[in-house]
Every structure is written in structure tokens, then in C-alpha cells.
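Just one protein chain is left out here, and the rest sit where they should.
Labels run A, B and C following the written order; every chain starts at residue 1.
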């Protein structure tokens, strides 16, 4: 298939490479020449703007951008995708952004005849390279059926979330709960150990009880409890605290629009902001336990 | 075996009955005559005070009391257990109380030669009746080995947590995380549904992602998502919100003593207090989602 | 002077009337005919769009709009002010919006040669009618000197806050602290009274001690403590809880952009959201104390 791809950073780059490896013909754009070069070396063709990529003879177009403002500009701006794209091109935005922007951009695309789905991912840069990402897809069932085979070249878990914007909703709802559970696990582990318990015994009890969660079982923030977790390698690798901060920011902002109280979500967002300001935003997000411990 | 049992309420009553059914000889006490009668009808012998029960020719003595003040009084008070008990009697306190009190009472018992373990339970009145409780046991490994066979007459999961008081520590750490996860799940589900998602689809995604937890999988607070959860029967049965409030109170208090920050735990405690004041403390604790929804 | 005025609602209407009363010639616009009529009856001239008002021979132009999106659209949109306004017209936006939007719109105005200040108000509809509003003005000192005499026709306290956007910053910083202090006062009063104190004695002690604040002295949320406060007239009149919710929303959003932790501010925002969802958003914001009291 002929596919356009815009946004070739830490996530978009390896995703686009996986599409090339799967045999697709790629037309690409990124502001950073070095990022573009990796793709052209693999056989992709580079263009000078989103509008130029969109003007090519392509079947689908994938975007992977840092934030809502970029998505808005790349799709709706002067040299944006919608200014040149043909009606037959199916648009896929894999950026993680707020649901409202996703719905507005999608509505603009549909107004001029283009199908569009939002398909944010989880799985990190490791998953992007290995092609094992999870895609959460919002759009019509018909469009989901069309994009699924393509997304399977980049991920192994392609989940249908319902109408437009619901991919974003699912991602921020899940990640908000993840942020809360992680801090909750950190508080429970630190409390128990401070009161004299062995961390492995405590984790074992929680993991067979009603407190168990992904953060306690798979990704325990206490060093040495789970050998494969970032906590056991000084909080390197994994999902950065600043990325969690971004997702909690999206969740609390969407909650304002929805008039849905998220008291723990908002508190979690503040704690990650405090942690980030202390210069720790580059560590894995489970490192938040360090903020609870005595200096 | 000959066993003393003090505290025959909603939890202690059925626990004591299970010991009788298992063939043990019970000497019992409770302030409420009707509670005592159920046990005497089953074959137990009743006495007029904790001190009288403790004075009998018994091997072990179990207490199941509402709060720290009762434990302190029943063990250390004028007519208390320690005033009459023989040194060979192994003491088991199954009340849920703060770890400090557990350790102080245990130290007093050991000072006069009595072995003692703390063994709080989870599993609710249903588990007490069915004999399927989980016991979290703090004390020496030797004492744990002695009490395990007896506890197995009342529960199916007997977990060793380390030294004295650690049973209480494990319970409050787990339940604090449970309270946080439940509110987090309620916030995430309500946010997602408010933004247009189907609750079952959202729960399905969370439960296969990093947000998954016991509260989302087994006990989802959104009605209709898990058929067997209290949310699907109007929040009746289950673990009452006021009991969760009590456990969060113990956890935050222990956290003060340990100088361990529990920001989400303390916020959860306040939210349950607010919910309780609105007259909802008798509902299952997953009903906290009602406080997030529009009136 | 010849002045344009766009936005004639509960705040803008009486503000514009005060300009008419002060002898200025007004050119006005609002979407609601009844709002326009009140001004035309007083002698103002009505026009069909913001662009038409801006096209008149005017010296200054005041806007008073509900939210950022309206400001953006009224200034930058197709039929917006900047499409027709002459360079000599000084623009004054009195809407309460986020500082970023204020700065973006102001930059756009200045780019095409128009001076602009942000001048949000406090004092409510009562202050708007009585001409006793406080204006917090952001912009150059020169422009401040020009707008001050005009603003004095609508308010009695005209405060210079520094460069563009700082009027908005001052307002949201002050109102965030107000929201926090109000909930804090409500918690302290309710706690003290629940523990047996007389509310007037407690307020008296706080007001001569380090806990004193505007919310405890002037606007005490406990009924009967301050006769002139909304609490003493069942929380009617005053500053609505939903308006406080809006300002806390602006503050927490600006805090994200500034990467400034506002943990109490964000918690206050969530508590007002919860209160609003319980159907209480129309009451004065001091009514938040009702959420703390037993049902």
C-alpha cells in the first residue's frame, strides 16, 4: 500500500520503519533532517511539507505528533494535510491529544469527505521498535476494519473503542488510572516498609489481595521487588515521568470539559508536576516513590 | 483444642461457630447476650468477662474487637485477659487496629510470658460465615506455625507477614491501596463515560492495559460492567464505605507515626468521609462513584 | 469620547450604561436583542457585528465576553474586530480568560498597529451596576495611563499589573487563593463547631490570629457569623460557585502551562466541580461549607 507518514520522532520513526519493512511504499515528512534520513535510507520518499505528502497518490496517511497544537496545525494549517489531500485517503492520527481536538480535526476532515480515525498508542519506544504497540482506535466500525491490517504492521493489540475521539478517551482514562495506581502503590509500599515490613512480602500479599494492580504486580516501584521493572535498574528506561505528567494534564483538562470530578487524578497530576520540577522528569514514572522517601 | 473467644459480633460470631464446627471446645464472652446465645446453643460455654475466659484451661485465645481502644481495654484493663491468663496460652488478636497498639499489647503479653500474634482478616461477613477469610499474621515464625492450623478452620488463605504488628501493617497498606484504586477506577470510568465511551468497552480496555486493578476487573464500580459486583445490585452487600473509611483512618494515622507521606491515601480518606456524611456510608465502598456523577 | 462596546450581558450591560451616564458616545453589539435594547434606550447606537462596531469612528473599544473562545473569535474571527478596526483605536478586553489567549490576541492586535490592554474585573454584577468594580490592567504603562480615566467611569479601583496578560494573571492568582481560603475557612469553622465551639467565638479568634483571611473576616461561610455575608441569607447573591469553578479552571490550566504546582488549587477546583455536580453551582461560592456538613 501507499502510505503517507508525518512525524518521524522517537515513536513515529520506528513505526514508519515497520511499515516499510512490511512492504509498504512510504511518503514521509519531518522537520528534523536526521529523522527523515533514516526513513529515506530504508526506502521511503521524503517531501517538503505535510501538504506535499498529502498531495501524493496515497491510500492512507499516518500522523504521529507531540501535542494538540501540532495536530491542529498539521491538519488544518496553511500548508496542512486537508489543503491538498484527496477524498479517498484514510487519515490516521496516532498522536496522544485531548479528545476535543481529535473530534474537531476529524469533523473538519469528514466535512471535506475524508475518513479519519484517532489511534493513539501505548507501549513506548520499545514497543514502537518491536512492532508490539497497542492501538486504541476511535472512528466508525467500517474505518476500523480498514485500518486494522495496517496498524497490525506496527502493533499487536488493535482495540476498537467506539466513535471518533474514543481512542483518545480510552488512552487518557487508562493512563490517569495508571498514574493514580502507581502513586497509590508507592504510598502503600513505602508506608508498609516504613512500618517494618519486608517489601517482597508486602508486595506478595497485595498481589494476592484486593489492592493488586498492574503497578504492584508488573511494575512495582520498590527496588528489587520485580526484577524486570525500572525500579530494579534505578528507574531508567520505561515510561518517563514527564510523559505521565503530559497524559495526566490531558485527562484533567478533558475532565473539566466533561464536568467530571477527578480529585485523585488532579492530585496525581500535581505530584508529578512537583516531581518534575525537582529535576526528576526524565526518570521512569515509578520513580515517584523517591518523593515519599526520607532524604 | 480448648479455645477462648472474645468478641462474637458480625465477624467474630461466625468465626467462633466455625471453630465449634471443627470440633474445638470454646469458652466465650461478648457484651451482647444474643450474640453469646448463638454460640452456647452450638455448644460453647459462656463466661462473664474476658478475665474469666482467660482463666479457663485453654490452649489458645482469639479476640475479634471493633477498634484499638477495645483491644487495649480487653487485654490490659482491670478485668482484662492479661490479668488471669496462663503463660502457656497463645493469644491471637484478629481485630483490625493500628500497628502501634498491636505492638504495645503484644509487648505487654510477651513481657509476662505469653506468645501473641496479630491476625487481622479480609473477606467480610460472607467470608467469616463460609470460612474463607484471609488471615494476615504478624509474629514469630514459630507462633505462626502453631496458629496456622487453627486459623485454617476459619479461613482459606493464611499469610505470614513477618514480626509482630506486621499483620496489621499488611492489612492497612493493602486496604489503603484498595481505597485509592477504587476511587481512581471510579474517576476513570466516569470520565470515560462522560466523554462518550461505552462503560463495558472502557473497562475491557483498562483490564487488558496498564490501568487494570482488582477494582476495575473484579469489583468495577460502574453498574452493569461486572455482573457479580455490588455496583450491579445497587451497591448492597460487599464491603461498606464506612469500613473503608475506618481502614483509611488507620492507614493515615499510622502514616503520621511513620512519617510516610500518603497524599492520595489521605485524600481518599477525606472523600469517603464526605461520602459518609452525605448519608451513604452503609453502601458498598464502590458506591463512591455516585459522588462523581451529576445529581 | 467615542467608545465601542461588545458584550452587554450581566456584567457588560451595566458597565456600558455607566459609560453612557458618564457622557460617552457608545457604539454597541451583542447577540441578544434585549441586551442591546437596554443600551439603545439609554442612547447608545447598535450595530450588526463586532466588525461593524470596530469600523466606526471610535477612540476606544471595550469587550466583555464569557470565555477565551469568544475573545479569540470576536477579535480574530472572520467578522472580528481586527478585520476592520483603525490603528488609532485602543482595545480593552475586560473578559476573564487565560493569560496565554490574552497575550496571543494582544500580540495579533499590536502586530497590526493597535494598542491593547487586558483589564479583567472583580466586584460582581453589584459592582458593575454601582460602578465600583476593581480593574486589573495588563499592558504598557502608557496605555494604562490612557485607559485609566475611562475605566474610572466603571470602577473605583484601577490597578496596574505590568505587561500584557498580567491583568489576567493577577485575577486568576487572587481568585485561586480566594477559592482555597474559602474552603480552608469552611473546613476550619466546621471542624471547630463539630468539636463544640461557638461559631462566632471561633471566627473572632481566627480573625485576630494568623488564620485570618478575607473569607473568614468579611465573607464567613458559617451562617450568622457575618450578617452581611451570603451565608447569612442562605447563600444567595454574591459570587456564584460555578464562577469560582470557572476561575479555578483557568488557574489550574495556566499552572500547567507555567509548570507551577498548585496542589491545593487543583483540589479546590475538584471540590467545586463535585459541589456543582450536586446541583449547587448557582449558590454563592461560600456554600461549599454545606458539602462538609452531615446530611
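By our rule, a residue touches a chain if its C-beta (ideal position, glycine included) is under 8 Å from a C-beta of that chain, and two chains touch if they have at least 3 such contacts.
As the structure is a computational prediction, the values presented were derived from the model and not from experiment.
J.: Among the chains in view, which touch the chain not shown?
T.: Across the whole assembly, the hidden chain touches A, B, C.
J.: If the hidden chain were put back, which of C:32, C:145 or C:258 would touch it?
T.: Once the missing chain is taken into account, the touching residue is C:258.
J.: For the chain left off this view, which of C:17, C:74 or C:176 is in contact with it?
T.: For the chain that is not drawn, the touching residue is C:176.
J.: Out of C:114, C:134 or C:273, which touches the unshown chain?
T.: C:134
J.: Can you work out which residue in C:25, C:110 or C:157 touches the chain that's missing from view?
T.: That would be C:157, which touches the missing chain.
J.: If the hidden chain were put back, which residues of chain B would touch it?
T.: Counting over the whole complex, chain B touches the hidden chain at residues 249, 252-253, 255-256, 259-263, 266-267, 269-271, 273-274, 276-277.
J.: So that we can see where the missing chain sits, which residues of chain C does it touch?
T.: These residues touch the chain not displayed: 99, 122, 134, 136, 157, 159-163, 165-166, 169-170, 172-178, 180-181, 183-185, 187-192, 194-198, 201-202, 205-206, 208-216, 218-219, 251, 254-255, 258-265, 267-268, 271, 291-292, 294.
J.: Touching the hidden chain in the full complex, which residues of chain A are there? Just list them.
T.: Where chain A meets the chain not shown: residues 267, 274, 277-279, 291-295.
The working rule: only the chains that are shown with their structure count from here on.
J.: From chain B, what is the lowest number of touch steps before chain C is reached?
T.: The distance in steps between these two chains is 1.
J.: Call it same or different for chain A and chain C: same when shared residue numbers make up over half of all numbers used at their interface.
T.: Shared-number fraction above one half, so same.
J.: Between chain B and chain C, tell me the centre distance in angstrom, where each centre is the average of that chain's C-alpha atoms.
T.: 51
J.: Any idea how many Å lie between the Cα centroids of chain A and chain B?
T.: 40
J.: Rounded to the nearest whole Å, what is the centre-to-centre distance of chain A and chain C, using the mean of the C-alpha atoms as each centre?
T.: Comparing mean C-alpha positions, chain C is 37 Å from chain A.
J.: Specify, in ascending order, the residues of chain C that touch 2 or more different other chains.
T.: 267, 274, 277
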